[in-house]
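I have a structure I would like to understand better, so I am pasting it below and will then ask my questions one at a time.
A single protein chain has been omitted from the complex, and every remaining protein chain is retained in its original position.
Moving on, here comes chain A:
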Amino acid sequence: MNLQITPQRTLAETAIIDAFGERLSALPGDGAVMVKRDNAIEAVKAGLPTKRVESWHYTDLRRLLTSVPPHDETANAKAVAPLIEGSTVLSVLNGVASEKPAAIDGVTVQPLAEKLADGSFAPALETYGSDDAIGALNIAFVGDGFFVDIAEGSELEAPLELQNVQAGGQTHVRLPVRVGNGAKATIVERQTGSGAALASSVSQLLLGDDAEILWIIVQDQPETATHFAQFKAELGKNSKLTLFIMNAGGKLVRQEVVVDAKGEGADFKLRGVNLLAGDSHTDVTMVLDHSVPHTTSTEVIRNVVTGRAKGVFQGRINVAQYAQKTDAKMACNTLLLSDDGEFSTKPELEIFADDVQCGHGATVTEIDHNHLFYLMARGIDEKTARGLLVKAFLAEVIEELEDEPTVEALEALLDGWFATHG
């Protein structure tokens, strides 16, 4: 007989379930939201995903998530200076949206807690697939965030920065953004903090027809924090989304990107830079659907692994049956600089249409010795030469963004990281 034994709950699982019992009464939401929360916690009760769950193959959450801090009422997080000077800042501090900002032309902002309380946000609290542990965790606990609506045709002059700052305990935040037809904007998502928190954050972007968005995610959590993030987007007709992700911190990090190109002519670009150090485990997982004909996408992920860090990139491109003329290209390049580091990658293609151009490439190498020799032959010492080559490897992706202040801000972050970890 095959005995199906339900494994004992881990400390982390128990802590999450206990926290739900304690927090529930304090969480905003009407009946509909509460039903969603109850369903979501049931998914957590069924157990955190293990490596047997395909989408979590390299991030065995059940094993890796060893401790979950309780909610900390006293934690006091402070807003940080914006990445790009002159940005309009909306801060969520320790899970609570700070006061309503001054009015911005063409943008309506509402604290999410209000939309949870009146139940109008309930339909948007959905997980994707059966193994969406981050979605479930977030739905169960989400307390606040900002609901941002950018009106049709408006072009934002200054970047909009959405900050999620933690100072310990647990924070569960959602950042839904709706972009009207033809609107244009640069949005910065800052995920940072100072405590050994368990932070979950879900961004939901609905992109109207012909809209254009540059979305920059910068994650530099302290090396004690657990960070679970999800970025979900739906692209309208002829819309353009450029998503840039920089991971430069955290102890256990999973950033999911779930994009559906569902309007003809939609274009998606993903550029990622993952800087991995210490004992961290960082997983970037992307699921990209090309659901209709004539959509395009390119993804370039660059990783640098130092110390005993473990890195993961999973990227799956799905091309639906009649999504002809899809053009999708994905590349994941990794510099493994330490013998104790690890990098695993799983670039997948799932193709059901016959007239498509799809490809992926993945490399894992160390620094090219010829390049190193070239520099050293010119009197540059080895350490500096290595630094130059690694930076050049990453800067290539950043510079693609072209916008001068954005590139400078990101390169400054890069330099800062190398100053402490290089």
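The rule is short, and it goes like this: a contact is a pair of C-beta atoms (placed from the backbone, for glycine too) under 8 Å apart; a residue touches a chain by one contact, two chains touch by 3 or more; residues count from 1.
Keep in mind that, in the parts below, contacts and distances are computed from a predicted model.
K.L.:
Write down which listed name, "ABC transporter", "NADH-quinone oxidoreductase subunit J", "4Fe-4S ferredoxin-type domain-containing protein" or "Cysteine desulfurase activator complex subunit SufB", is the UniProt protein name of the chain that is not shown.
P.N.:
"Cysteine desulfurase activator complex subunit SufB"
K.L.:
Using the touch definition up top, pick the residue from A:D30, A:D118, A:E152 or A:E348 that touches the left-out chain.
P.N.:
Only one of A:D30, A:D118, A:E152 or A:E348 touches the chain omitted from view, namely A:E348.
K.L.:
Can you work out which residue in A:L112, A:L252, A:V356 or A:L394 touches the chain that's missing from view?
P.N.:
From the options A:L112, A:L252, A:V356 or A:L394, the contact with the absent chain belongs to A:V356.
K.L.:
With respect to the chain omitted from the figure, which of A:Q8, A:T74, A:T365 or A:T420 is a touching residue?
P.N.:
The missing chain is touched by A:T365.
K.L.:
Which positions on chain A touch the chain that was left off?
P.N.:
So the residues of chain A touching the unseen chain are 2, 54, 57-58, 321-322, 334, 336-339, 341-366.
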